[in-house]
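In this view, the complex is presented without one of its protein chains, the others remaining in place.
Letters are used for the chains, namely A and B, taken in the order the chains are written, and counting of residues starts over at 1 for each.
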Amino acid sequence: MESVLFWILSVVAVASAVLTVSRSNPLASALSLTVCLVAVAGLFATLSAHFLFIIQLLVYAGAVMVLVIYVIMLLNLKEREMKALGLSGPRVFVSSLVAVFVVALLARAQSGSGGFDPVSPVLDGSARRVAEIIFTSYVYPFEVVSILLLAAVVGVVVLGMKKF
Amino acid sequence: MSVETVVPFVMVLIAALLPLSLLPVMIWAERKVSAFIQDRTGPNRAEILGIRLGGVIHAIADVVKLMSKEEMTPARVNRFYFVLGPFLALFVPLVSFAIIPLADSLNLGGTVIPLRAVTLNVGILFVLAVTSFHVYAVVFGAWASNNSFTLLGGLRSAAQMISYELGLGLSVVGTVMVAQSLDLGRIVEHQGGTLLGFLPAWNLFLQPLGFLIFLVCIFAETNRNPFDLTEGESEIVGYHLEYSSMKFAMFFMGEYIAIIGASAVTATLFFGGYQVPYLDTDFLRAHSTGVLRVMLVSMGAICFVLALLYRRYHRRLTALYHDRRRNEARMLGGMMLLMGLAAVVALLFVSPLPEAGGQVVVAAVQMTTLLVKILVVSFFFIWIRWTLPRFRYDQLMGLGWKVLIPLALLNIFLTGALLVFSGRT
Partner (left out) sequence: MNPPLVTGDMLRAAIPFILLAAGGTVVSLAGAWRSKRGALFAALFLVLAFWKLFPLLDLEKGIELWDGAVVADRMSAFLGGMLLLSGLFALIVSPPVLRREGRNRAEYYGLILFSLSGMVLFVSTTNLLVLFLALELMSIPLYVLSGYNRGDDRSGEAALKYFLLGSFSSAILLYGAALLFGATGTINMAAMTGGDPLLATAGAFLVLTGFLFKMAAVPFHMWAPDVYDGAPTPITSFMATSVKIATFGALLRIFSLAGGAANPFAHILTGENAAKILPWLAVMTMTLGNVCALTQTNIKRMLAYSSIAHAGYLLLGLIPGSGAVDAKGILYYLFAYLLMTTGAFTVVIALSTRDKGREVTGVERYAGIGFRRPFLGIAMAVFLFSLAGIPPTAGFFGKYLLFSGAVHRGLTPLVVVAVLNSALSVYYYLRPVVVFYMRDTDTPVRVDDALSLRVASLAAVVLLIWFGCLPNIGSLPGVPALLHWVGSAAAALP
């Protein structure tokens, strides 16, 4: 059951990721990316990381991608302008070369660590466990993240201010 | 097939069918309540063989009308996204029902069977995630219409929904802190019992500020008045301008399903969910036979009263009109009489229930309680719509960002402080 789910989700994730880069309509790309993110969220769920699963849905698929689509809609590209965004021969060649390289690299590293098993052991991915880790061993990076976000917000406000 | 495998399927079925079957009720209620508030009679013309059911038949008429209308598709639209919008609008809200615990878990000889379609220990976040997906329906519908006005309308309501999602998410944090869990089941369990001896321990009383913020945000999320700028057709063009016939109907139905879903979430988070006030699950289970008797007695009594009322109605109709409108009174009165008799007969044969049967009866009682709560909150939605005027867009954004979010943060802080000082952490 779990391994079937794993394969389905992986295929969906990879296929939608390919679509993300290959479609010339940016909205189609964004939608494919959303599907990809949802599929990856599903993979998290099969790893029993429920909190991560839902946060991935909530933050990436639900919020970040909406903003991306929002911007795409505001730009409202013409058909003609979209043409340039599609895949052309050299781009396909280079990107598949990189993809093959990365896959080979990961496969090599995987073979070193004793085979491949899509079904993971059941881990504790509950919110409580995640919170424990974040607020003890990763408390410092966590706080840095909040400062980072604050800085970004201040920056955006500065750029977006009506007048100085 | 054991019970453990059957129950989840049944639950998925209920979770899918409950909102769909409440849909005509909601549409009817919307029209009738608005009529009541505006001192009108409301819809009462459509009939089948004289049966009008106080206007419910209009729902069928509406469906027929919407389906037989001409389906217009604007020129040069992207068909895929054009269909995707209404499709998402209808089906995304349906999903949120899957996470609502409909009754306390069955406990059959040690195996616990949760009575909900999806059991997830981060249930409340699931609700938020589903809500955030609703934006896609609006965005795609608006963009695919190939119309600048719908695009603007779509951007407006997408911005609205994203903005209020923050307040929504923050307002439930207090609830989570009180229950110490993200699991909706735990949150409902926590609302059993009483506060100070006389109030039900609902989050409504534990989290009044959180409830208020949540309520406002959920109104904005479902695009309901006073936040229904997206469809304020009199002053602003909405995102579904270009949709007609069934595609429009899907947006329309989606809105009501969203309201039902929102009511269910509100009831679950703040009104104790399936908890019967003052009577917790253990008490009900211990007295399951008595509960069944009380249910049958009250059902019988209600049926008899209704039968009497229909009889009187029949007399009046006979005196006034003497036409086939009497069919309704006859048929429904007879049905009520039969049901009342059935209840009495059943009452005579009630014997002490076995453990499992008792639990099922209790579950039925709790589901009914939840249903009543959902209907009450839905009524509130309708009530507000016909009472309050609409916000202007900048007022709406100002309220969301400058009032609700800071208040929600304050609520989190207060809740935390109270929890720490009362030593309940």
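Brief remarks follow.
To be clear about the criterion, a contact is a pair of C-beta atoms (placed from the backbone, for glycine too) under 8 Å apart; a residue touches a chain by one contact, two chains touch by 3 or more.
Fair warning: this is a prediction, and the values are worked out from it, not measured in the lab.
In the entire assembly, the chain absent from the figure touches the shown chains A. Screening A:Val4, A:Leu97, A:Ala131 or A:Ala151 against the full complex identifies A:Ala151 as the residue touching the chain left out.
When the missing chain is restored to the complex, the residue among A:Val14, A:Val92 or A:Leu105 that touches it is A:Leu105.
The omitted chain makes contact with chain A at the following residues, 105-106, 108-109, 112-113, 137-141, 144-145, 147-148, 150-152, 154-159, 164.
In the analysis below, only the chains that are shown with their structure count from here on.
For the pair chain A and chain B, the distance between C-alpha centroids works out to 33 Å. By the touch criterion given at the top, residues 27, 34, 50-51, 53-55, 57-58, 61-63, 66-67, 69-70, 73-74, 76, 126-127 of chain A touch chain B in their complex.
Partner chain A is touched in their complex by these residues of chain B: 81, 120-122, 125-126, 128-129, 131-133, 135-136, 139, 142-143, 151, 154-155, 158-159, 162, 165, 182.
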